[in-house]
Every structure is written in C-alpha cells, then in structure tokens.
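Every protein chain except one is present and positioned as in the full complex.
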Amino acid sequence: MDNSINASEKKPNIFQRFGRGFVQFWKDFGHGFVNFFKKLGSGFKNFFVNFGKRFADGSIGTKLSHFIMGAGSFYHKQYIKGAIFLILQVLFILFMVMCPTVNGTPYGWKALGNLALKGNPGGYDDMGRLIEADDSTLFLLFGLVTIAIIILFIIVYLVNIASSYKADQDEKSGKKPTSFKEDWGNLLDSRFHILMLTPTCIAALVFTVIPTIFMISMAFSTYNIVDMNDATEPYMKNLFHWNGLTNFIDLFKGKTTLGHEIGARFFPVLGWTFIWAFFATTTCYFGGILLALLINKKGLQFKKVFRTIFILTIAIPQFISLLAMRNLLNGNGPVNQILMNFGWISKPIGFLGNNTVGDNPYLAKVMVIIINMWLGVPYTMLMTSGILMNIPTDLYEAARVDGTSPIKMLFKITFPYVFFVTMPYLISSFVGNINSFNTIFLLTGGGPSVVGGTYVAGETDLLVTWLYKLTIDNGEYNTGAVVGILTFIITATITLIAYRNSKSYKEEDTFQ
Amino acid sequence: MHSELTPFRICRNAIIGLVLSLGLLITTLCLPFYSYRYFTINETMKFIDVAKANHHIAVPLAGAILALVFIVAAVILMLFVSKNKIVQFVAKTLTILAAFAFIGLFFTAAVRLLVIPYEFDYIASQTLESGYLVYLAYLLFSGVLSCYILAIHEK
Partner (left out) sequence: MKQKKVLLTIRSRAILSRTLSYLGLVTLSLIWIIPIFWIVLSAFRTEVNSDGQLIGIVVSNYFPKKFGVQNFINLFQGQFYGVKGVFPRWILNTLIVAVVDCLISTFLVLSVAYCMSKLKFKMRKPFMNLTMILGLFPGFMSMIAIYFLLKSIGLAGNSADNAWLNIVGLILAYSAGAGMGFQVAKGFFDVLPSSLVESAKLDGCSNFKIFWKIILPLSKPIIIYTALMSFTGPWMDFIFAKVIIGTGAPECWTVSVGLYSLLFGAQSDVNFFTQFAAGCVCVGIPIVGLFMFLQKYYVEGVTAGAVKG
C-alpha cells in the first residue's frame, strides 16, 4: 500500500523534477563556470609559486634541469633517466628548428606561423612555371600537431624537473634516489595507472582531440570545396582562410552569402531530430518492456527460444537488415507489389521517400520510426528481461493477498520499478538516438528532397546525417563543422542536465 | 484439488479442435481453389491441381498438412504418455513448430504471395475461389489451436 502511494506520487513529479533540474543546471553551470576560472587562476598561481620554489630549493642539478633536461638526473647518478630526458630535449629542439616537411608543408615553428592560414596563392613565376598554392588543410593540421607536440614536451619538461626535485628530497631525507630499475618497477606498482593509461591517452590525443579541434576550427574558416572549386585559378583550389563567426551568424540569416543552406535548413532539421529521438526512444522502450513482460509471463514455455529469436535480429549486422528493409519497401519491392495485387493502389507508394520527388515526407518519417522499432525493441527487451526477473516477488505476493487485479499490479509495481532502474538508460538512449546515423542513412538516405530548392538536407535528415552529407559527399566542411559543433552543444547540454538529475536521483534511496 | 484432471479431461477441447481442423483441411482440398480465364479457356482448379502445376506451391501444401500431423501426434502423446518428461518435451516442441508453420503460412497466404500459379504473358483474369478462403480459415484456426495446446500444459 505504501508503495502504491509513493509510486503514484512520483509520476507527476518527474516533469516538475525535470523543470527544476533544468533551472538548477543553469544556475550550477554559472557557478561552475566561475569556480572553474577561480580554480584555474589559483592553480596557475600555485603552479608558478611551486616552480619558483623548486628552483630556489633545488640543488644545482635541479636548477640546471630547467635549462638542460636530464642534468638533475645526471647529478643524482640516474644516468639512464638523464640520458632519456636529454635525448628528448635535443629531438624536440631539432624538430622545432629544422621544420621537417611532409607533402610540401612544414612542421616546426613555421607551422605555427602557418596557422594564420595566409597561404601563398601561388601563381606563375617569371618563367611561366606554375607555383602551386599552399595547402591550407595541411597548414591547419600540422599547426595543431606542432602545438600538441609542444604541449607534450612541456609535460616531459615538468616531469624532468619534478623527478630531479624528488631525487633532491630523497637525498635530503637520507634515502637513495631511485635507480632506473626501481623506477621501472614503480610503474608496475604504485604508478601502474600511468602505465595503463598512457597508450590510451596518446591515442586519444592523436585520434580524438586533435581531429576534434581541427574540425572545430574549420567552423571558423571558409573551407568549402564547393566554393573553392570556383576559385579564380585552378591551382588556388586548396586555399582557405579564417572568417571568424560569419558561418555562425549565417545560421540565422537564411541562406549564407555564398548560397549555402545552413540557415534555411538548420531549424527544421533540428526540430525533426528532436521529434525523431523522442519517438524512437519511447516506442522502443515501451515496446521492449511489453515484449519482455509477454515473454516472462508466468507459465509460458520456450522462453529461451523466443528470446533467442529476438536476439537473432540484434545479432544481424545493422546494415544488412536495414538495406533489406529498404529493398522490401522500395518502389518495386514486394510490399508495393502486394498492395498492387490487392488492387489497393495503382502505382507504387514511396514508403521511404526515395522514389520520386513527390513522396509524402510524413509517410517516410512514420515508416522510419516504425522500422526503428523493429531494430530497437529487442535491445530493450533483453535489458528489461533481466530487470523483471529481479523484482522481489514478495511485493507481488502482498498485492495479490490484498486482491489487486493483475493489470493494477502491472501499473503500480512493475512499471515504476523498471522505470526507475532504467532511467539512465532512457536518457542515454535518447541522446544516442539524436546521433543515430545508420537507421536514417541506410533507410531513406535523408528522405524525400525538400520541395522548393536544392538543399543537401532532405526531409528525414538528422543533424548527423546532414553533417555526413555536407562533409563527405559535398565537401562543405565549414558548414558541416558548424552543424557538428551545434550538435555537440545540444547533446552535451542534455546529457549534463540528465546526469546531474539522475545522480541526485540515485543518491536518494527512497524507492523501497 | 477436489477432482482429478485426467489427461483426457485436459485434452478434451483440444481433440474437438483437431477434428474441426481436419474437417477444414479436407474441405479445402475438395473445394475449387482457383480459377482463371485465359482468352476463351475457363478453368477451375483444386489445390492439389495447382500444386501439380507449380511445384513450388507444393511446399506450403505439404507444410500445412505436415503441421496438422504434428499437432495430432502431440495430442496423442499428451494423452497416452503423459508421465514421461522427455515425451512431453517432444510433444511441446512439435506443437510450437506447428504453431509457427500455421501462422507463417497464414500470413503468406493472406497476402496471396504464394498462390499465383501462373504468370501469363497476356492479361488473364485470375480469381481465387471459396476453397482459398477455407484454406485461410483452416490455417488460422489450426494456429490458434496449436497455441491452445501449448497453453494447456500444466507447467
């Protein structure tokens, strides 16, 4: 009885909670922002104070380490370590000064300068030979890589000083400074985490951080193959330069100055993305729960068989099943054929909007949601199966003794429990659906084209599929980058709000 | 429990259903199934004739009959060997296979995808006769019946 009161009180509160959470989030965001900078400021202050202190306190070796890396280690007879540091320093200086060139574009300090993206437009020299224009892409990329290398070097530099300082402290307190072998042993023990995390960090840096910053910076440039191909001279094709916030401002202006579509299509695509994410998540969620309830019903046999059948549909690679669906519902596919056989339609219906321009966009949208249910329901079913089996049965016993009907038991006990436990999944599923590329791209390819203009985005395009089409198919990198950044901001905001909400949610153990 | 539920009592309704099913099947096979008009030729065929003319139609026909055999066997097993666990398991498996077969065939038959025997080069009017409707009824009824047989097992 107690549970039913709690359960029914919770339902209206969820939306209120969300609203409160939303407001709270922005308040926290503001606080967090201010705190962050405060901490940053004090962190910097501490850093420099420590820096100076180490310089002052340290032995000769430590002081020398500030200029010649490895000197401190040599001073403490840590020869191998010192040699490593020294070699790294030499390599770094060589790299920066000598500017090795790849593909005609330099690394090193020249790359830093090139970040201004004022490439040489090339042209013909006095003797009529063609001088190629510079490749702005590589300028940007190499500049970023150089910055990354500089940062890494600074870290190594600081490690060098810290290690020397630690050796100083060791000597002062009478311990012998650690030998190389001992250091190595430490890596396996007390500093195990450094060993484990280093490969991932480097990989993340190279393959995630740098590319992301690269793309972000593209949003502020004019990198757009469509325009660049119109450049005044063919050899200037690879040039682009910064243009500040122009791309972002164009969001609100309708078409951009160069006729791109970002303003005209952004808000419609955004709206559809949210609608799609909402419907996809809820239909799969409730469908999965219902299916799980059906399979787990008491007295049913062959539970495993049914579950296996549904797992089969998940096991099949997505692109196979989606392309199969696309062909089934095609203009000349079986479904249309059946309908024509029945005589219900006279010409094929474009279910997925890839037949003719006149296809109904709403039909395509509904079909996509339905087909997505086909894909998504088994997942939720699997998850809720496990949860359903864990619901303590004494709740049900108590309810049955009180004489509640099975339907009431379903709503008052099962649903709230499952809902509570899978709330984080629901949220991450919503965010995931915002970015769900495969379904839309493979099924409709973006759907029927929008009437009244030649846009890249179609009626069923999500932000991510639009991003893909813009960048990879059309080469409009700056527009794509803007869309990508905005997508990120949206998903990040939602996730952070939900994260905070669910964390405080979880810390109250009021459910039982 | 005040009264023993003997295997016979349990299966009583099922046996009645089986008899009905068998009756429907026989009706399907006997009634005219499909007819077409091709220029001046006006011909009516029974299910078996259609199957003889197009070999791939034999598959659903065989399937429909075989599934019925399955559930008959299952009920017999349930009646007479009700204590043996393994036999019960076999009976249940047969029933569920039959259920899948019936309902699957029902769907495909309902959309007339399996029974377009001839593809004519010229326009011919083809109609599906009453036998076809009885066929659909048979499939649906047997499908529900196999689900019922599954449900009457105690555990």
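Here the chain labels run A and B in written order, and each chain numbers its own residues starting at 1.
In this text, contacts are C-beta pairs under 8 Å (C-beta built on N, C-alpha and C of every residue); 3 or more make two chains touch, one makes a residue touch a chain.
On a predicted model such as this, the values are computed, not experimentally measured, just so you know.
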Contacts of the unshown chain among the visible ones are A, B
Among A:96, A:215, A:413 or A:443, contact with the omitted chain is made only by A:215
Contacting the left-out chain: of A:154, A:206, A:275 or A:366, that is A:206
In terms of residues, what is the contact footprint of the unshown chain on chain B?
1-3, 54, 56, 59-60, 96, 99-100, 103-104, 107-108, 113-114, 116, 119, 143-144, 147-148, 150-152
Chain A positions in touch with the non-displayed chain are 102-103, 137-138, 141-142, 145, 185, 188-190, 192-193, 195-197, 199-200, 203-204, 206-212, 214-216, 291, 294-295, 297, 299-300, 306, 308-321, 323-325, 327-328, 332-334, 337, 374, 378-379, 382-383, 386-387, 421-422, 424-425, 428, 431, 435, 437, 441, 463-464, 467-468, 471-472, 477, 480-481, 484, 487-488, 491-492, 495, 502, 506
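One rule holds for everything that comes next: only the chains that are shown with their structure count from here on.
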What's the distance between the Cα centroids of chain A and chain B, rounded to whole Å?
53
Listed in rising order, chain A residues that touch chain B in their complex are 299, 301-302, 305, 334, 338, 341-342
Which chain B residues qualify as touching chain A in the complex?
92, 96, 111-113, 116, 150, 153, 155
